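Every protein chain of the complex appears in place save one, which is left out.
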Amino acid sequence: MIEQLKFDFPGHPSPVQPARGNACIGVVNSGNLEVLIESAALGGRCEVDVKTSANGFKSTWAAVLEDFFARNRFADIKISINDYGATPAIVSLRLDQAAAEIMEKEMR
Amino acid sequence: MNVEQTLDKIFSREYKIERDGLVISGSGICKGRTVAIIGTVDHAAIGVDSAFRLASAVLKVIQEFPKRPILLMVDTQGQRLTLQDELLANNAYLAHLAKCFELARRMGHRIVSLVYGEAVSGGYFATGMMAERAYALPDAQIRVMALDAMARVTKIPLEKLVELCKTSAIFAPGIPSFVRLGILEDVWQGTLEDCLDRALRLPVVYDNRAQLGRERGGREWAANVAIRIRVSAGLA
Amino acid sequence: MMILGTSSGWSKLKENRHQRLQRAAQLAQGKVVPADNVVALLEAVIEPYDRVCIEGDNQKHADYLSRCLTQVAVERIHDLHIVQSNIALSNHLDIFEKGIARRLDFCYSGEQGARMARLVGEGKIDVGAIHTYLELYGRYFMDLTPRVCFVAADSADPDGNIYTGPNTEDTPPIVESTAFKNGIVIAQVNDIADRVPRVDVPAGWVDYVVKSPKPYYIEPIFTRDPAQISDIQVLMAMMVIKGIYAEYGVNRLNHGIGFDTAAIELLLPTYAADLGLKGKICQYMMVNPCPTLIPAIESGFIKSIHSAGSELGMEKYVAARPDVFFDGPDGSMRSNRTFCQLGGHYADLFIGSTLQIDVDGNTSTATLDRIAGFGGAPNFGSDSRGRRHSSHAWLKAGREASHGSTKMPRGRKLVVQMVETFREHMQPTFVDKLDAWQLKDDFKMELPPVMVYGEDLTHIVTEEGIANLLLCRNDLEREQAIRGVAGFTQVGLARSHRAVENLRHRGIIRRAEDLGIDKRKANRGMLAARSIKDLVLWSGGLYEPPKRFRNW
Partner (left out) sequence: MNLAEWRTRESFYEATARRRITGVLDQNSFQEILGPADRITSPHLEELGFPVSFDDGVVIGSGLLNGNNVMIAAQESGFMGGSVGEVHGAKMTGLLQSALATKTTAVLLLLDTGGVRLHEANAGLVAISEIQRAAFRLREAGIPILVLIGGNNGCYGGMGIFARCCDHVIMSEEGRLSLAGPEVIETAGGVEEFDSRDRALVWRTMGGKHRFLLGEADRLVIDDIRAFRAAAIELMQKPEPLTLESMLQEHRRLAERLEAYGDCKDALEIWKRMGIPGSDSIPIMDNEAFHAAIKPYVASKETQEKKCHER
């Protein structure tokens, strides 16, 4: 069954400005995930919605996401994830790719 | 009912068919209108040879009897599952058949299909589902895959599938599902002669299945998504 | 002459051997035994409580002979002591289930590990010890000398000269230990020919030759499809090349057989070449002819490879590259696990993957409910204390380990474990306690099955970076260095952030960015081959992959 997790992070006080409205990275297949990153009016905060087929890893998700927001100066960003049992290494990689992608004007 | 018994009822015995392997072709008279008959028998597994024969029959009607309506009699267990069929590209033979039906439609032939035996997956897709309007007899069998096989492939427990089948037409085998999704226009009951006659009197449609599916509450997304796309593309 | 000794009869083994041969006299024509006579032959030449060695390698198996052994009458032949490096086939264990054999000394049991565990639990197998390859071969000549051995080979001539084919593997120590201690040597061959292409075992050492109904069982176990290498593995491989191979100038090494090291091999012609490392790293390798080595060989990276065994599909390629591989006068490869293990033990670096690493750096591939063993990895993956020759890499590692102490200069072997912090299904690689301890208790072993001991381990590479354990000054630092690359596992989360930052500052932990590696460039596009077909193209069509690896 799919577990739904929601996380909320304070935005960065001097955030970077995304070049695009959204970007989507990754594929929902076994051991992988899809990350949709969007600009959203969230009063400066950041939100993450996770739907995952691997249940019981909330604290791991929290740690991975915390680390991600510590690396990136984001505010007013919404991230939505469809996960099919990816490891934290893959999750971090896809998050970084999504973050880089939304900062680029054109889609590669 | 076998094919002869069914045709007896539709055409009040005024028909003539030839059998070539698992393929039949011929014509009958329904309420004074001559209708071409093309179809398969004996739960045909459709391989390259049968697909080719069906296409020959369609092309013959197009060439010899312009605008004659076609009744497509369906009894198929699906495509034939052999290496040799795939080696010769069974998909190409079935595509060729589909294109022949499309050509017939363009050239003014009404096409009505009737599942009188069984209809399974790719075999139905390339035959009965090519018709302008598709019908079935009440005791016919239609499915994409049997539930136990589906459970095996999708790794969903069989009990769960059986339970979901009670409410969802999306994967439940059987005629009611295919009606609710708009794949079948209707089930023929009562006098079959009248049924065919009525079907041939309906206005020409191109593809009303998504709309029917939505009206009948079987599937909403097909119609809605197509509309949303047209909106997104700035067309509506 | 005065006789001081008390014993008489110094040739009992020889006399006993003669009796055995006599019993089997009717079953052979010369040395050739028809396949149908093999069960009777085994009943004639084997005696209860004998020590029997069955050739079970990584590649070739005396599978027909071992199957025949399951068919002997248990009232005639029982309580055998089997010595065998690799328990790979179900019939290897059937003989224990039936009571034909009882005691077992071995190295590796792989896929049979779970059944082995069950039989040990039921008291059907009495395990002497789980060895490394070199240990077991050594004991063939010490206290575990076989009375009878079964070997497998490609062909034999009617006199009994044997050609092993490219998979010589374990045959030499098995035959030599048996034949020179008056044992019985039985060879299963795929073919009996008038002349063999080359003589790998002289006829004089061989007693019986059997043409098996089917060729010996062989699996392409070292073939890694580049299509399955992930971006993360590419990233880790880039870190290894830049952060370890280039840093130490590693030229003589052994690679494990996983996808991680396959990624390194496939980055040599691209990433490593771009870094100008050709001719500076990876010139001499002790490794099976893994197909993923082809691009590096073809681009001139690798000068020489010695192999423990061959690999299915690589025969023509290996034969066409005699400057790189060890090929016989007949043109085909000659492998030898003993020498490959020996060379690898004295090389400058071992790198491979593992399933678990604890906070002391002990690693293990043992999993619960299985008794598997490690084969050759512990010999490759340990410091060679007897080494007396120097090299740049060895001395540099030694200097790092000595922390500037000037007393006695000495080198260190680089022993690297390359892992992702989580395996599939979110199994953490880093753990507080290895499953090996549980296994030790469950099966009442004397030692937990550890593959690489922490004291031998010098580097850990994960997607998070490289931990150089040589530079750690004490156990506390070492533990933090390990935690510092353990990612989001519990072990990793329990790190001291301050300590880890300090280690990073001192270059003990190095992240991709510290090494100047752009993570976004770490993708499969860097690989010199992305599919088996690419490998075939690199080989000019010489590599003939088994059918199951093809998509063309």
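By letter and in written order, the chains are A, B and C; residue numbering begins at 1 in each of them.
The criterion applied here is as follows: contacts are C-beta pairs under 8 Å (C-beta built on N, C-alpha and C of every residue); 3 or more make two chains touch, one makes a residue touch a chain.
On a predicted model such as this, the values are computed, not experimentally measured, just so you know.
Peer 1: What shown chains come into contact with the chain that's not displayed?
Peer 2: Per the touch rule above, the missing chain touches A, B, C.
Peer 1: Consider the whole complex, including the chain that is not shown, and state which of B:15, B:93 or B:188 touches that chain.
Peer 2: B:93
Peer 1: Suppose we count only contacts with the excluded chain; which residues of subunit C make the list?
Peer 2: Subunit C touches the chain not shown through residues 227, 269-270, 299, 524-525, 528, 530-531, 533-534, 536-538, 541, 547-552.
Peer 1: What is the set of subunit B residues that contact the non-displayed chain in the whole complex?
Peer 2: The missing chain touches subunit B at positions 48-49, 52, 55-56, 59, 62-63, 79, 81-96, 98-100, 102-103, 106-107, 121-122, 124-126, 129-130, 143-145, 150, 153-154, 156, 160, 164, 168-172, 177-178, 181-183, 206-207, 209-210, 213, 219, 221-230, 232-233, 235.
Peer 1: Which subunit A residues would touch the chain omitted from the figure, given the whole complex?
Peer 2: On the side of subunit A, residues 1-2, 21-22, 24, 27-29, 32, 34, 36, 38, 51-53, 80, 82-84, 106-108 touch the unshown chain.
FYI, only the chains that are shown with their structure count from here on.
Peer 1: Name the shape of the chain contact graph, picking from line, ring, star, complete and other.
Peer 2: other
Peer 1: Please set out, as single numbers or ranges, the residues of subunit C touching at least two other chains.
Peer 2: Answer for subunit C, listing residues that touch two or more other chains: there are none.
Peer 1: Which residues belonging to subunit B are in contact with no fewer than two other chains?
Peer 2: Residue numbers touching two or more other chains: none in subunit B.
Peer 1: Note which residues of subunit A are touching subunit C in the complex, please.
Peer 2: 31, 54, 57, 60, 63-64, 67, 85, 87-90, 92-93, 96-97, 100
Peer 1: Quick one: which bits of subunit C touch subunit A in the complex? Just the residue numbers, please.
Peer 2: 230-232, 420-426, 463-464, 487-488, 493, 519-520
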